[in-house]
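Every protein chain but one is kept in place in this view of the complex.
Going by the order they are written in, the chains are A, B and C; count residues from 1 in each one.
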Amino acid sequence: MVRVEFLGPIQKAPLQLEITNLSELAEILQEDEAMRAWLENCAVAVNDMLVSSLDVELKDGDRVALLPPVCGG
Amino acid sequence: MVRVEFLGPIQKAPLQLEITNLSELAEILQEDEAMRAWLENCAVAVNDMLVSSLDVELKDGDRVALLPPVCGG
Amino acid sequence: MLHLYDGALDVPKILKAWYEEESQSNYGAYIPFVGTVRSEDGIDGLSFDIYEPILESWFLGWQEKAKAKGAIIKMAHSRGDVMLHESSYIAAVFSPKRRVALEFIDAFVEDFKASAPIWKYDLKEGKRLYALERSTAIAGSGLLSQR
Partner (left out) sequence: MLHLYDGALDVPKILKAWYEEESQSNYGAYIPFVGTVRSEDGIDGLSFDIYEPILESWFLGWQEKAKAKGAIIKMAHSRGDVMLHESSYIAAVFSPKRRVALEFIDAFVEDFKASAPIWKYDLKEGKRLYALERSTAIAGSGLLSQR
């Protein structure tokens, strides 16, 4: 199982999914109407490392996080 | 009389001179062997305003200052 | 040297502590940047969420960049609510030389704004409203909207 977390202002409970890569996650989240706007401006981290490609393999126990636009300071 | 002051590290007592412009001052100071190196890297202020030309008229009571290279901080 | 606090920062205390920590380190320049909540758009204050694991790795990357230039950086940030005219952010660089310090604080603060995983909310009329229009998408965002 892969745990998917939605950080900051995204009002969505974590998911536990049986997926093996980020492309599968993209497909699943794109079906969620409320998530579409977020997907366009969210960065993605796997096990707390930002990733820049969908070709990332996921294995049991991995954690994926979606990071919406930031504004510290 | 015009008072001429030598600021910071220049070891020279103030002068009181009967001069009417900065060109006259340049002539007088250039004859002072010990001053020549300073003249090349000193800025000049008349009544505490930096000047950029020798064509500045001087009148009785004016104060001229020579400012050697600076290093605050 | 990443410090997170609940609520507003005690700026004089932090600036003093950092100055004293490095008082014998032979740095010639110390430049703190202090961010304070401004009164605008009728807000009562701001509120912050922080995702610490990624903030820490981001900060670690900057510590290494600083080290490569003989400098160090320190940072403090608030979690939760910070009211008008209180401060939520301090970043500071110590460096032997002033040019390195001046360039580093600028680059650090700008990348902080663009990349640090911190989310800002306006506190207004009893609500906590995500400040989307003032926020910046992290580089590489949009990955999951690809088909």
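As a working rule, a residue touches a chain if its C-beta (ideal position, glycine included) is under 8 Å from a C-beta of that chain, and two chains touch if they have at least 3 such contacts.
These figures come from a predicted structure and were not determined experimentally.
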Name every shown chain in contact with the chain that has been left out of the document. B, C
Tell me, which residues in subunit C touch the chain that this view leaves out? 11-12, 15-16, 19-20, 23-24, 26-39, 85, 96, 98, 101-102, 105-106, 109-110, 113
For subunit B, enumerate the residues touching the unshown chain of the complex. 7-9, 22, 25-26, 29-30, 36, 39-45, 48-54, 65-73
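Just so it is clear, only the chains that are shown with their structure count from here on.
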Chain at maximum distance from subunit C, centres defined as averaged CA atoms: B
Any idea how many Å lie between the Cα centroids of subunit A and subunit C? 25
Please tell me the distance, in whole Å, between the geometric centres of subunit B and subunit C computed from their C-alpha atoms. 49
